[in-house]
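Inspection log for the structure reproduced underneath, given as structure tokens.
Note that one protein chain is taken out, while the other chains of the complex remain in position.
Right, chain A next:
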């Protein structure tokens, strides 16, 4: 049995154990259903803050809004000390309405004029990706007689000396080599924009690439200082990761077996023998495993800790110490890592036919496949006995499309679910819950429910009804 047992926090486990509670919620609100644990996000912020404290660093933790549309999470975070990174006009409106003050918001990503205007009007920091964008923002500020807007400059394409560390090309950021031109422009538009710092974002889990980028940004900040500018912060983006699995050995065994299956040395482990990027060529395994490294011993705040302890490639000193020496604020933009153990998606089993389990949810409702995350769902049996497993099953979705498999992996479950049972995909609040959920084929998008504790009792409400103002909190 090739299980990929998910890592489950005690809070989520107690929810899973409360079958009646989950059953009633699904009966009332339909399948699929998204459950959000907003208070857990606050705990994740605290974990990151611990790492900050260990390195004696200050700075802003910006939650990357794109990870989840939940209002409950956003409002809960607004009640604490985190900031938010917004990547669209809608997200900016949402953040403002959730209680984030402009000083705690940074606008990133592709920006249209409306987004730039509202950002400038509200006075949020704009993370600028190009000279054109900087000019457009300055134009809007001048044209509408707005106060100076704080900007940080997002850089990319960092060069490394000695060993050349290659990085995938990014759509975002100005090549680091063009910084001088960008600063010329910034100085020319000094009445409209004010530099707060520089930023980078690399889509990689590789520390060497990030070390090169971070050190290059320190050099860039020095260049800013040399021109008499007063930058205060370095924003290193996100990409700190989540560990989804309870057991590293299971992950190692499964990935080894997948290789063997692709080479034809064992029966397929996937629908139609899909190789997840691996292929056999002349008896040799080629390609690259295109999956999220679901078991990650170092993820989230621990990854940040590791990065800050990594020696700078040129200057030799650990990156965290360099930041501290320079007295820069460290800003980060974790999305997924702040949502670790913050939620789950629950769906009802419609049919169970040999090795095929049909669910009242589709691949887009959890998008495990789209994001390459492999982990087993938890079976929540309603009443009665179940045929004991292990059973290798395929999980099929509710869309009238051949492609609608919840996962292409054959999933091994400890018991065979029956129609009416529930399957819970835990830890799918980050990215997976509604990154791509749609009303395709008139299938309903999952309703979202916030589950929280107040006055020592577990309570729930619809996500949009959640505010971090619990009646008992104010009672002395």
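We adopt the following convention: a residue touches a chain if its C-beta (ideal position, glycine included) is under 8 Å from a C-beta of that chain, and two chains touch if they have at least 3 such contacts; residues count from 1.
Everything that follows uses one rule, which is that contacts and distances are computed from a predicted model.
For the chain that does not appear here, its UniProt entry gives the protein name "Rhodanese domain-containing protein", which is one of "Electron transport complex, RnfABCDGE type, D subunit", "Sodium:proton antiporter", "Rhodanese domain-containing protein" or "Paraquat-inducible protein A".
The missing chain, though absent from the display, is touched by one residue of A:19, A:121, A:315 or A:358; that residue is A:315.
Screening A:114, A:132 or A:325 against the full complex identifies A:325 as the residue touching the chain left out.
Considering A:287, A:419 or A:455, the position touching the chain not shown turns out to be A:287 (whole complex). Of the candidate positions A:145, A:168 or A:442, contact with the unshown chain belongs to A:168. Considering A:157, A:309 or A:372, the position touching the chain not shown turns out to be A:372 (whole complex). Within chain A, the residues in touch with the undisplayed chain are 56, 162-168, 203-209, 218, 222, 225-226, 238-239, 241, 248, 252, 255-256, 259-260, 263, 277, 282-288, 290-293, 315, 317, 321-322, 324-327, 336, 370-372, 431.
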